[in-house]
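One protein chain omitted, others in place.
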Amino acid sequence: MSSASTPESLEAPARQSMAVDIACVGFGPATAGFLTTLSRRLADAAKPPLESAASPGLPLQVVCYERADDLGFGVSGVVTRGRGLRAAFPDLDPSQIPMAAPVKDEKVLYLLDPVGASRRSAALRTGDAAIRAARFALKTDTHAVELPWTPAFLHKQGGFIFSMGQLMQWMGAQVLASGTVQIWPATPVAQALVEDGKVKGVRLLDQGVDRQGRPEGASFMPGMDVLAALTVVADGPVGAVGRQLDQALGMPEGNARRDWAVGMKFVVDLPEDTPLEPGTVLHTFGFPEPEIFGFLYVHPDRVASVGIFVPSWFESPIRTSYRYLQHYVQHPALWRYLKDAKLRSWGAKSILESGKRGEPLLAGDGFARIGEGSGSTNVLTSSGVDEAFTTGVQLGEGVIELLEAGKPLTRENLEAAYVARRRASWVEAEGRVAERARDGFQRGVATGLVGMALSGLTGGRFALGEEPPHPAEKVGTLEAFYAGKIAPEEIAAIKRDCEAKGLPLHDALMDRAGWPAVPLDGKLLVSQQDALLVGGKVQAPAGYADHVVFVRPELCQACSRRVCVEICSAEAIRPGDGGTPAFDREKCVHCGACLWSCPERIDGTDQVNLSFRAGAGGLHSAEN
Amino acid sequence: MANGFQIVVLGSIVPDPLQTLEPVATPQGPGLKNEQMLPAVLDPWAASALYEAAALAAKAPGSKVTLLSLGPKAKLQQTMMAVAQKVPFELVALDGPAGGFTDAREVAARLAAAVKALPGLDRSRLLLFGGWESASRSAGVTLQLVGEQLEIHDQFQGVDELTVGPDGALRVLERVEGGRHQVSVCPSPPAVLGWATGNLPEPKNNPQVGMANMRTVMPALQKAAAAPVGVGGVEFASVAVPKAQRETRVVKDMSPDEVARELVEWIKQD
Partner (left out) sequence: MDTVLLLTHVEGDGALPRAALEALSAARALAQGGAVSAAIFGKGAAQAAAALAGTGVTGVLTADSPELADARYGSDAAAATALAKASGAAVVVVPGTSRMLRVAAGVAERLGGRVDTHVTGVEAEGGLAVVRWYYRQRIEAKLRRKERPWILAVDPGAFQAAPAQGGATPAVQAVPLELPASAKRTAVEGFRSPASGEQTIRPDAKVLFVAGAGWTKKQADGKPHPEKAEELILAFIRTAGASLGSSKSLVDQAGEGQKVFTFMTHLNQVGQTGSTPRHAKGLATCCHGEEPHVVGWRFIRERRAVNLDANCGWARGKADVVYVADAFAVMEKVNALLKG
């Protein structure tokens, strides 16, 4: 973090500072839960006012700083049971929120590979052959088999399909309308201000700097320090402040963030004659690679979200999302609905799948952690929004309790008022069931699926597999991944060719492995840059430093598996001079997939060679 | 100027620049598909006008900047989160539609009435700023109509620069043909200035400015009076996104010399 700070100079304007009572970092479902709860109390005229300690005489000063240029630009999803949401909004009427639909129908599909290019284990291939042989009985004309039974833990009946972007805008509008709290988008937080293990507030990102963070003339404005008695850290799974606190204060014994995925999706306008009904939920596995799960959710007005998850335990060093997503939507089981669909939006984000094992210190002197960055996502039920929202509500209730009692926001008090609430709730209970549910994937897809079912059905008592290692250890080699398909000499030749042309490897290798060229049609099948611009409306304001930095260029130069280039959702990280990748901050969507894909651990520590910091800009679509 | 200027900036929301726009028919006339869902920003040239107003106010003690905006209240609220961090201003909000197909004269009438109702309005110090042409109606008409309705007969359009002389005279640079600017001098307010981009860089986000602004912006939004506007007397016979697909001939394997010859022939053709 420190290399982005201001060098002292005579001309440099002084760093300004101001004080509030509560500063929140990030506006996602967790902060939405927190501020909904808090703002309702602050606006309640029947209760005694909560006074500001930072500005005596004024009401409690609560601000939220959101990195993205608007609320709802940085999020994506979702299908949820919405228990916490409905508790906070008992009259929740999905027709009031654009793109929301009650869940009507859920299916799980196993997708066979009609292309023949995916890498399938012998066991899986045998299974596929058996399915094809029984095709008349199993109706596999679309190269897919519907599971006759969906495990209960995956059910979302009684829940909702939302566009997270729209949900966040709706919640944000409600919170703002109360007039009691402020939300500031386009305001990235660079770091928390930590002193002797206590958090004093936050420091915002410097503005008016060049790509290396150096002041650029008259427009330079050092990031303001916002001092606060309580900093609510809710910046999501890849947020800079959360990770800074993990490093500065340590994580609970044995906890670490090991398991990740990047979700990439399209939002589409379905064809006029679509048979798909709003509320339809489709989950898939098996294609484009067995490791890649997918989904299709149907919103009202013939809109659908379709996407895939590329996990950190998928050891291909050329793992890439966009091309796989293009093949996914062309799978016959999906293409029957998506042919002639039009691209409306596009986005990508990382999901922290470590669950309780990725839980940081939930509270300390001057701070509390809520949301996905606090390990609240349930990896068994694949559910995170409601959990995040609920942790926010829990913190809100705890803070209100403390303020009403005039108690300071110390670690002990926050643990008693917030953490205890969380531990006593369904979020914790269900999180414990999910704790080891995905360990089986460390051994392979089949083991993983069986392990999930086992964990789910035994309430978490039994699990398969083992705890994931640091994600860098999961990155395999090209030779191993393509063993039996492409000879090592040919791989080396392709690598040399791509390097000479300055291209990433994935297209050349996937082409060679038998993945067909994608027939661009200008409707749904478009170039990655077109998806970025026309779908994601990706933009970045000028005057900010690069937020992806390669710590030791020599490590990059020696690196033989530049996964960061391959996995980058936006082609913002590209092959660069002499091996160190080039970064184009105007394309970055801040998904953070690069941060958990880098295979170069610095001196064997948990820190990798790629530093992913707070930055401005990104997606400008509120439909994801 | 001893007492500074009263700068009233007229401007409203437009869709965020990269959004896909598609017209749809609504009972109120043409609109945009998913208009409520489209992320919105303050019209870019109106935003320039606001920043220029703030810069001018900072140099002329006693000045005040008021942003007067007619738009859907919820979207104005959202847009304010981005704008309010930039420069100090007060907001007067009117709750009504802000689409490009609304009638400029109806909008102008609402705005003019609101300007006249501003407390302590002093014509001798009034500068009416706005964007020259919006990114929605793109007509360059509304500001002019408001000026006329307020009987202000010194109006400038396509403004990139305003400087105030020691005698208080307003020197204005307006864009004219050929990439040039016309230089005019108006002895004193009132005056109307429809801004283009101006020359100022976009102000950085300043949380202190934001917090100070919010003290007046939130109450202003809460009291926003309803200001319904329609399409006026216009009958829209057709509203469409024109097709822009061509049959592209992709020429590979031609040497740069041959390409150059073909291009020069094409350029010289009439």
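Per-chain numbering from 1; labels A and B assigned in written order.
Definition applied: contacts are C-beta pairs under 8 Å (C-beta built on N, C-alpha and C of every residue); 3 or more make two chains touch, one makes a residue touch a chain.
Treat the numbers as computed from the prediction; the structure is a model and nothing was measured.
All shown chains touched by the missing chain in the whole complex, by label: A, B. The chain not shown here is touched by just one of B:Ala58, B:Ala117 or B:Val183, and that residue is B:Val183.
As for the chain not pictured, it touches chain A at residues 210-211, 216, 520, 522, 527, 529-530, 533-534, 542-543, 577, 586.
Touch with the hidden chain on the side of chain B covers residues 14-15, 17-18, 21, 23, 30, 32, 44, 100-101, 104-105, 135-142, 144-145, 147-149, 153-158, 171, 173-187, 192, 197, 201, 232-242, 244-252, 254-257, 259-264, 266-267.
The rule we apply is simple: only the chains that are shown with their structure count from here on.
Between the Cα centres of chain A and chain B there is a gap of 36 Å. Those residues of chain B lying in contact with chain A across their complex are 16-20, 34, 36-39, 74, 77-78, 81-82, 85, 201-202, 204-208, 210-211, 214, 218-219, 222.
Looking at the complex, you find that chain A touches chain B at residues 16, 18, 20, 61, 63, 65, 69-71, 73, 98-99, 166, 169, 172-173, 176-177, 179, 182-187, 204, 207-208, 219, 221, 224, 226, 344, 533-534, 537-539, 541, 543, 620-623.
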